[in-house]
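Omission of a single protein chain aside, the complex is shown with its protein chains in their original locations.
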Amino acid sequence: MRSENELIELLNRDLNLLSVKKLRKQNISIRLENEELVSGLNYLKSHSYIHLATISCVDWIEDNQFELIYHLFSYEDKISLSVKTKINRQKSRFVTIKNLWGVAKYYERDIHDFFGIKFTGNDNMDELILENWNEIPPMRKDFKTRQYVDKKYDWRQYHGQE
Amino acid sequence: MNNKYESNKWQEVINWVQKRSLFMLHYCTGCGAIELPPTMTSRYDMSRFGIGPAATPRQADILLITGYLSTKTLRRVIYTYEQMQDPKFVMGFGSCTINGGMYWDSYNTIKQLDKYIPVDLYIAGCMPRPEAILEGFLKLKEKIETGNADGYKKYNKEYETYKKNQEKVLGEVKRRQ
Partner (left out) sequence: MILNIFGFLMMAFSAMALGLLFIGIARKVVARVQKRIGPPFYQPYLDVLKLFTKNSITHGFIFDFGAIMAFGGMITTLFFVPVGPFVLYGMNGTLLLVIYLMAVAYLGMAMATVGSGNPLASVGISRALTQMLGYELPFIVVLLTLIYSSNTSSIIGIVQAQQSGFMNWNLINIPIGTAVAFIALLGLMGKKPFDAPVAPSEIASGPVVEHGGKYLAFIMLQHAVSVVVKTALFVDLFLGGGNNIFIFIVKMLIVWLLAALIGSIFPRFKVEEGVLFYWRWPLIAALLQAVIIIF
């Protein structure tokens, strides 16, 4: 059982962290380089962070970057750890971690559905949640939701409406 | 008022029987599903009106759409609806089925259910409480008795229009045999 500060000390010693932040009690986020992410996750998995809760993604359209966030949890430390990395928005390609956690292939398909990021090594990139989608992925910031809705669905007309 | 039925005594008897015995199939999407158990059990007890749950679309008379429908679920709802046997009635619960409700600008949620399948009765509310649901059932029974709940006939007659609307949203939809 490590405390938050002990964990930060350990991570600073063994990993090449870009930044580390203690968000609140039992909640830490760290930032890694692209190339070091898989080895870093491997290291964390061998240090009791065996639970991959989910993978999430943020579209930083001004910085031209996608941010991938891997949410890990340790049943020994009782700490949830967010491992972040930023990738190029134009390239929108990253490596899979399905060899570390088998479930990751579904999370990666999910992210491919909504952000259009391809994961090298994960070949099955069929639609997981959307059906027959042929626009740009809907969670990207440059997807114009209102325009799309106006085009695809008909609004209900009420009496007396212009 | 549909004049065709007023002259037909036999149809009136059939309507009366159908009014008194309704098996409902709840397609539980969204938050309306949680309002149905109290409506069915001891407190509100809808079975005293002759309304009971059915397990499969083949046996059911009413299809309850209890909330928002994403395009992916809409496809399943259409197939469920087409598996049901005539006469069949559809009830839409809450503002989500009426005009999209709080999902009014969602890219993946349909805005009005009656473009895709005929809806005999809407219950307003977000979500309607069991009292409102019972009131809705009583209204539906009235409509069935007067022969006004004829959504399934409209669906058979305007099948191509409905299919066109469905295809606009879903891309490709199976047609019934």
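General remarks:
Letters A and B name the chains as they come in the text, with residue numbers starting at 1 for each one.
Heads up, the rule we're going with is that a contact is a pair of C-beta atoms (placed from the backbone, for glycine too) under 8 Å apart; a residue touches a chain by one contact, two chains touch by 3 or more.
Small disclaimer: the values here were computed from a predicted structure and weren't measured.
The missing chain, though absent from the view, touches B when the full complex is examined.
When the whole complex is considered, the residue among B:Asn8, B:Thr56 or B:Thr161 that touches the unshown chain is B:Thr56. In the full complex, chain B touches the hidden chain at residues 14, 17-18, 20-21, 41-42, 45, 47-48, 50, 52-53, 55-56, 58-59, 61, 84-87.
To be clear about the criterion, only the chains that are shown with their structure count from here on.
Centres computed as Cα averages put chain A at a distance of 39 Å from chain B. Residues of chain B that touch chain A in their complex: 71-72, 75, 98-100, 105-108, 110-112, 115, 168-172.
Remark: chain A residues 129-132, 138, 143, 145-146, 148-149, 152-156 touch chain B in the complex.
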